[in-house]
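Only one protein chain is missing; all other protein chains are in place.
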Amino acid sequence: MEIDEDRNNKMRAIASELNILTRSDGSAIITQGGSCCIASVNGPLEVSPANIDMNKAYVEVIYRPKCGLPGVNERYKEKIVKSLCETCIITQLYPRTQITVQAQEMDDHGGLLACAINAVNLAIMNSGLEMKFHMAAIHCGLDSDDNLNIDPEYVPKANLTFSRIQRSSRSQNFKGNFTFVFDSTKKSLIGVNTDGKFTIQQYNEAQKLCKDASRKIFDFYREMVKKYATVL
Amino acid sequence: MAACVGNSCIPGETLQEERQESSDIRKVVLGDGLRCNIVASSEEHSLPVITKNGILRRRKPNIYYVDSYQKRYIPSKNDSVIGIVTTKTLDFFWVDINASEPAALSYLAFEGATKKNRPEINVGDLVFCKVVLAHPDLEPELVCVDSTGKKGNLGQLNDGIMFSCSINLVRKVLNEKCRLLHLLSKETPFELVAGINGRIWVNSNSLRKTILLRDTILKAEHTPYEEMSNIVNDFATELTGIP
Amino acid sequence: MSQEELYKTINPVKYLRNFVEKSLRPDGRDLLEFRPTIINKDSIATAEGSAIIKLGTTTVICGIKAELAEPDSSEPSNGFIVPNIELTKLCSPKYRAIGVSLDSQIMNQTLYNILFNSGCVDLTELCIAKGKLVWVLYCDLVCLDDDGSVLDVASLALITALKSLKLPKVNYDLDTKVIKVDDTIKKGINLKALPVTTTFITFEQKYLLADPTSDEESIADTFVTIATCDGQLSYIYQPGGNSLASEQFESLIKQAGKREKYIISLLENIFE
């Protein structure tokens, strides 16, 4: 499944495959340009007594970097993915259970958090858990000339070191980075994370651009549903 | 956004078809993947909302459901499931049924079982049983007898092999349109039990045949209905060695 | 337990709804009003920089301990700033008692992001001899009382403590590798920007509440954290939850800008 667009401020090509892992209840691998991420969802499973919630499912998210031990930055991303999962899965339907989500980075060529969120969404879709809506994450970079780049492709510096020094999640290539997450029903913003410094206008413009671009991802999701509904 | 019967649907879409229905049948039955009022205080709350990904289907007169892919089992009443006995306690067997928690199977829920005369089932044995209690807030409960106290075809499964598969495959195998089992039975005699919890048990008079049966059934997952005869032919060829 | 408390325990959502419907909050504030802010700098004599911030009853103390270390070979002229917040049972029963909690790890990364996104500190300023010796600033934050909006208070405590930082002069002899610390001359570091963090919650989708208390946080639909500096935005974070309309978002950004001006004026008063 592929959507290809010319590079002029358009999204990178997206490709994805569902149900690639036999042991997980739901799994997906997605590539957006050069960035690649794999995600698996298991659940509802038995929950440990420490995390039991009588009213809804407990969502556990594990985010793994491609090399080195996971650090605080990964914890931070886990938190974002976790609250997004709690938003899109109807967790109230699965009380006293646990839903485990794991995302693994494979290739980093920019916008990896967005890529991971989209992978998780596809994996949830594949797992058959009931959802309120789909979510689409889009990355946008603000370069030094104040131009906004939707879903840009770049190779981050020092991506093959495993150092445990705390770094800002900010990439060196852009002075500002935005990751927006939209829902599929109202196309409204359900999550945002930014790095760097920018003006209010730049923020609003980035949000508008990403909102328009999110349609592409929702179309892609629908294509995936169509494709797999007939194949499986 | 509205979803149409027979088309793919994604969560968050609403079911609007019911409005066009003739007025004499007002009742609509919502099956798997459709819910009302999932979002509190939403203005569209009167319309059912899709919650699963797949194809929206309708069965006469007014039953709607979403045909979606799933591997993990969520217990539902009256389902026939294959379970593995994990522990024995004073009054219950605890049975793993591929759900989020083990299900309880009473010692008395067997044909002719009394306090004195307990069924001889050990940890690790397979049982084919029916779900009689399924509620998200309670542990599921199983029985190995029907409503008349008869065993029927429920009970322990001996020998053979049990394998896990997607719930869709089980549905497919059990579907009337799927002639797989029918065609297979013409080739060779065998026993098969399909648990809707994503487990299938097969047995036959030879190990090799059982292995081939398992393989053929797993292959059926990606085979359209009309091509079932092909994989059955392959099975027959492999079994007899004669093309 | 009074009738009111009982009501609040039984149905906290309805309790709060009854208030906000009348544009009021249980503690008497308006929906977008902040609790009184108290800033105290140089509270710890032994630390190189310190501050105590109170926002209502939420209290965070920050102490900065400076140490000398060798820099990382990939960034030889950069010093280190290591924020570390302690969120224990001491401040709120919602935290687990043992070990480094997940919440504090996440908050550490958030504080780090807020600090560096704004370009507040230039790490090269902490360099003494390139590739040989740099300052490491251990910023230890302790939350004494968590009654909501801890992140706002913690980031303000961190910024205030950094602003009050006084580092002794250090001479490093490249040949003999001798380190001489001159305690008589002390110098602060130059903060290029002062990011101010403001947290908002939405309640029942319609209502926007600034500076939530922990009771309000526990029944919020979603959180929005906005950091502003010099009229620009340096950090926006919403981790899921219910969506916000763009008008709502814009009004929040405006509020955050107002809050920034107020906090900056407070800081200017203290440090004049």
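Residue numbering begins at 1 within each chain, and the chains themselves are lettered A, B and C in the order written.
Quick note on the criterion: a residue touches a chain if its C-beta (ideal position, glycine included) is under 8 Å from a C-beta of that chain, and two chains touch if they have at least 3 such contacts.
FYI, contacts and distances are computed from a predicted model.
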Pick from "tRNA N6-adenosine threonylcarbamoyltransferase", "Exosome complex component RRP45", "DNA replication complex GINS protein PSF3" or "Mediator of RNA polymerase II transcription subunit 18" the UniProt protein name of the chain that isn't shown here.
-> "Exosome complex component RRP45"
Per the touch definition above, residue among A:Gln92, A:Asn147 or A:Thr161 touching the missing chain = A:Thr161
Have a look at B:Asp91, B:Asp159 or B:Glu227 and name the one touching the chain we're not showing.
-> B:Asp159
The missing chain sits against chain B at residues 84-86, 96, 98, 122-126, 157-163, 201, 207-208, 210-212, 214-215, 218-219, 221-222
Interface with the undisplayed chain - residues on chain A = 2, 13, 15-17, 19-25, 27, 29, 31, 33-34, 36, 38, 40, 42, 45-46, 62, 64, 66-69, 98, 100, 102, 104, 106-109, 159-163
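Keep this in mind: only the chains that are shown with their structure count from here on.
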Innermost chain, taking as reference the mean of every protein Cα atom displayed = A
Geometric centre distance via CA averages, chain B-chain A, whole Å = 32
Shared-interface residues of chain A (touching two or more other chains) are 88, 183
Where does chain B touch two or more other chains at once, residue-wise?
-> none
Residues of chain A that touch chain B when the two form their complex = 19, 25-26, 42-47, 54, 88, 90, 93-98, 125-128, 130-134, 183-185, 221-222, 225-226, 228-229, 231-232
For the chain A and chain C complex, residues of the former touching the latter = 72-73, 75-76, 79-80, 83-88, 158, 161, 163, 165-166, 168-170, 181, 183, 186, 188-200, 203-204, 207
Per the touch rule above, chain B residues touching chain A in the complex are 1, 8-13, 33, 35, 38-39, 51-55, 67-72, 74, 99-101, 136-137, 166-168, 221-222
